[in-house]
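Below, a portion of the complex is reproduced, with chain positions unchanged.
Should a chain be cited, it is by its letter among A, B and C, assigned in written order, with residues numbered from 1 in that chain.
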């Protein structure tokens, strides 16, 4: 591993060669100036970069500097350039409610930027199970499923029982009271009775998509002997 | 309200007149001798009594003294006599997994002892949603539904979305790790996205059945003007 | 179940036929524009709609578009139209303190909008038990009781012991310190020593009223054979 040292940050410029993807910038807690410097370095090296958790006002400063960059305000993601590879298999992103969209879109955009075809199936929470079952055929065709849910976080368990592919569950901070800012669906997903399911941090649509893309990458390379 | 004072306990002997049901004895933390005295008092008064959370060895001492009493070892309930009223409407008790049976049976036996017809639908956890859907028609006919689930506690949300009757959710202590002895499904049920649902304490099959019976009682009396 | 797909939301237009009530819109986390579209759809179909947890500024935008809609600022509810049915039996909503009013009113308005006669008994917290006992006769006449309390959440236990009807307890976020934003009265109500009581999420006056209305609906239909 080699990296570029900016003082406040050591940027991993070797990452794309090693993993297929350049480093991604986590925007929270960094100043627009710091992000600008890291972006410049990564664009020079890779011609592409993604910034997550970027506030609107920092995004405005950065798009002024990088006019080609596109900011998506719901998932708060800034994209520049496009990835090298493009996979064939499909990732399906499901979400339970309209309020979970910001996380679902973080997942969907990340996966697309990493070269994955994405199908979105939104607002299919378990309290109206027919809305999900209307997509039953469809979801069994996905290679990987990302299931986003706030409130009680029950959707991934139901989906996990319908498919034979890996399910990555994402709890969201959408809810109130006993929901404890997402801790309840997080713990609930971890104790799911469905097999073949794993979980990422609250609102971490990016992390789920990243793992899903690695799985597609592996599938695209076929068996490793 | 009038009561009989045993020193260690004040027994509410007027309860059946007021509420339709005699006082129920919570067996945990009481000695066999204490339970014996309270039972004797209640049998003298009402000819019926129920003891919950009764350990096997205390049950053996008490059935020796009250040969007519019947002990159910899975839900750890001792029953003596039968209630006055018998309702027509049906309560359905559902449970998610085989390990939740001890709570589901506490609910079912309590409801029956309070005069409610009970239908049991067990092992219909959401990770195999077709097992539940096979009973779809059936569950829409219940007047009240008691839904028992451990692990992530997702079953009540799905059931709640399928029916237009009150759903009482009971989380169980069945699970491990992030399940935190039932706290996770408890909180999860409280943040359910289904309307018309309320929750009782972990493993509290008795409490759910008690409320369900009060609802049937109300329905049997019809509108109160 | 059939639904209308707005892309960001799948609206259940068949709900009134199945359950007696049209879908209710949860306002938090949805934009005024999104709510507008769902309202339009539901009004076209049912001529009635309720929006809960609606902020004042969104309410102003929406009442400008739907002049017939009425906004209640304490419980933050927007109402349009009125329900089909009207029950005879009465729901009583009690609350412990003046600060719990916003939740009690969410419950009361929801119940009324669902066709239930509602009596309000407010500021009867247990630390001045005579205020509650002054209503003793009255509360035994309710068909269902919704008991709202913040702080230590003790009121439902006392009420539960005075009546033979279902009690639905609602903890509120009113309190400080060890109150932990409502978690303490929530847990406290769940461990209540009163029988026949169940609990909904913190501040969830809507959920309590919804279940109460389902119980009245059942009672109005009488025994189900």
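By definition in this document, a residue touches a chain if its C-beta (ideal position, glycine included) is under 8 Å from a C-beta of that chain, and two chains touch if they have at least 3 such contacts.
No experiment lies behind these values; they were computed from the predicted model shown.
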Quick check on the homomer: 3 copies visible, but what's the full number in the structure file? 8
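Convention: only the chains that are shown with their structure count from here on.
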Chains as vertices, touching pairs as edges: which of line, ring, star, complete or other describes this one? complete
I'd like the most central chain, judged by C-alpha centroids against the all-protein C-alpha centroid. C
Chain A-chain B contact: same residues or different, taking over half shared as same? same
Distance from the mean Cα position of chain C to that of chain A, given in whole angstrom: 36
For chain B paired with chain C, centre-to-centre distance based on mean C-alpha positions, whole Å: 25
Just give me the whole-number Å value for how far the CA centre of chain A lies from that of chain B. 43
Junction residues of chain B - those touching two or more other chains: 190-191, 195
Across the complex, what residues on chain B touch chain C? 18-20, 24, 87-90, 141, 143-144, 164-166, 168, 186, 190-191, 195-201, 206-208, 210-211, 214-215, 217-225
In the complex, chain A touches chain C at residues 98-99, 101, 122-124, 128, 130-131, 174, 176-180
Note: in the complex, chain A contacts chain B through residues 96-97, 125-129, 133, 151-154, 157-158, 160-162, 175-180, 184-185, 187-195
